[in-house]
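All protein chains but one are shown in place.
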Amino acid sequence: MDIIQILLNGIVLGSLYACIAIGFSLVWGVLNIINMLHGSFIILGGYLAFFAWQYSGVNPVFLLPIIAALLFGLGYLLQYFFINKVVMSPVLTTLTLTFGLDMILYNLMTVFFTATPRRVTLDLGTINLGDMYLPVDRLMGMGLALFLTALLFLVMRASKIGRAIVAVRMDRQAATLMGIRVNNVYAITFGIGAFMAGAAGVIFSMVFPITTNLTGTFLGKAFVICVIGGLGSVPGALIGGIALGLIESFAGYTIGPQNATTVGFVLMLFLLIVRPTGLVGVKGYE
Amino acid sequence: MKQFLYFGAFALWVALIAATPLLADNYTIRIAISIAMFSAMAVSWNFIGGFTGYPSFSTAAFFGLGCYAGALAQRNGIPLVMAWVFATLFVAVFAAMLGAIILRLKGHYFAIGSIAIVDLTRLITSSWGSLTGGGDGLNVPLLQGSPQEVSALVLYVMLAILIVAFLTSIYVDRSRLGFGLKCISQNEDAADMVGVNTTSFKIVAYTLSAVFCGAVGAVYASWVGYIDPTDSFSILLTLKVPVMVLLGGAGTLLGPVLGAGVFVMLEEVFWANFLEWNRAILGGIIVFLIFFLPNGLLKIQYRTLYGALVQKLRSAPKQAEKSS
Partner (left out) sequence: MTEILRLENVSKSFGGNRAVNDVSFSLEEGEIIGLIGPNGAGKTTLVNLITGVHPLSAGKVIFAGEDVSRQQAFQAARRGLARTFQIVQPFPKMTVLENVAAGALFGGGTGSVEDALDLAHEELKFVGLDAVADTPASSLALPNRKRLELAKSLAMRPKFLLLDEVNAGLNASEIDGALDLIRKIAARGVTILIIEHLMKVVLSISQRILVLHHGELIAQGDPRTVIEDPQVVEAYLGSKFAARVKAESHHA
């Protein structure tokens, strides 16, 4: 295979990965919570897109805002009524709680949607450039993922709520004294995390078949990307995602696709030990 | 006195489990084996998660490696018991070496790193097909004897592992090591400052948290006769064991045993009656546990029941005085 083709595949995959990881990174960075629900949020977004598309025939691109908004609502409520109660507890507590919530959500999905792989097939064809080829649905997915990433970056940077989130991340106490309702900001942050996960799920459903069995895989990718890119920063997650996409793409070509994920994990452990602040080390959204 | 109480309660419970082959059917024995097995792993996890306060989620890696090391040793002609011992030692060495690396991490990073170890060991086992059989799994030589004999044997071996683990935890709790681990869990920098060799203490605790899981894994593989990567290195297992300890009371001696027993029996009830919803129900239990039993079953009894009792006893004579 041509090296440029591998590079392109890596970038397309990496943009999708970035979209997976951004919400997870935001929640970890701001709330200091490892959100074990994240993989299920992605799959939920994907399933909702599939069934809505099957039922209505509407292109999932147009369904994306509605589905992502639904996920935002779910995330907001979960954080507001459950996770906020233990948000200052040690990681063992918060991680176990989100894992328990994940078991419930996962079970609901397997009962109502079953674990059958689903995929939205739009048949958009491929673009050929010389001897390279790129499926249009993937390109569209990449475009959407990058668009959402840029949107979140702008929200964090320019909007009132974005600044409030940054303020809470920097100093929770000071933010409280400035009149920021921290619990509300936490819930919104978690909601945004779920929003991005849901959106990533919608995009994935148009590109790959998705099933509930993939929740763990997606969660694992989010771990790796966060460690590569550093926590709680949009550019970090983007760089981390694309880096992982490229690494997996090249590893898949050179040592076989079955080992690609392993390489990602090995790299992550190595980085954790050598540079626990992340490769990029971008902190916050400043 | 307190120690005596621990020994007594534990001995009684072990005797009850050990009696199942004489009293009950094979289904009950299977539950008894599960209880012994998970209790041993919960006691194990308590060394790192309870005493030391490190949120370790590598239990399934140790269990899975125990499964595979035991199975592969047997397939290469090593006799049964020797294979179990080999698997145990292999996992202990693995944990000690791994611990020297990942115990430099703290908090969230340690948690993520320790979960990643489970994923990593599973992925490597899956892709190293020539050794491990890859995703197709591995047949393990079956234990000799009738089904009843086999389950009784497995039960007693599991119980033996549990007893060793429990006695080790009692010893550690009273010893210099346990004291140091508790110091680390409360303030690691201060522990360093009073002269605790935190690095080696943590490595010992991490290794203790692995060694019994490795032993249990090897015996489990011989019991079920077939292992595969998804089943052996399961994220569900790696999270279930800490939940059991939290349910009973982390850092206590009896808590892990109590928590594992209650959890396995609850799980059994849900499996039997709500097959489709069992995962959600377990999730619900976890959520309930976090909000209503944050210190585990052991502590709640002390605080509320005993407190209420004392208050009643105190107020009773006063009322008697007033009325007279």
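Letters A and B name the chains as they come in the text, with residue numbers starting at 1 for each one.
Note that contacts are C-beta pairs under 8 Å (C-beta built on N, C-alpha and C of every residue); 3 or more make two chains touch, one makes a residue touch a chain.
Keep in mind it's a predicted model, so treat the numbers as computed, not measured.
A.B. asks: In the complete complex, the chain left out here touches which of the visible ones?
C.D. replies: B
A.B. asks: Touch as defined at the start, partner being the missing chain; which of B:Gln3, B:Asn26, B:Gln148 or B:Asn187 qualifies?
C.D. replies: B:Asn187
A.B. asks: For chain B, enumerate the residues touching the unshown chain of the complex.
C.D. replies: 174-176, 179-180, 182-183, 186-187, 189-198
The working rule: only the chains that are shown with their structure count from here on.
A.B. asks: Okay, in this complex, where on chain A does chain B touch?
C.D. replies: 28, 32, 34, 82, 85-86, 90-93, 95-97, 99-104, 106-108, 110-111, 216, 220, 223-224, 226-227, 256, 258-259, 261-262, 265-266, 268-269, 272-273, 276
A.B. asks: Write out the stretch or stretches of chain B touching chain A in their complex.
C.D. replies: Touching chain A from chain B are residues 49, 53, 55, 57, 101-102, 104-105, 107-109, 111-113, 115-117, 119-120, 123-124, 126-127, 235, 239, 242-243, 246, 276-280, 282-287, 289-291, 294.
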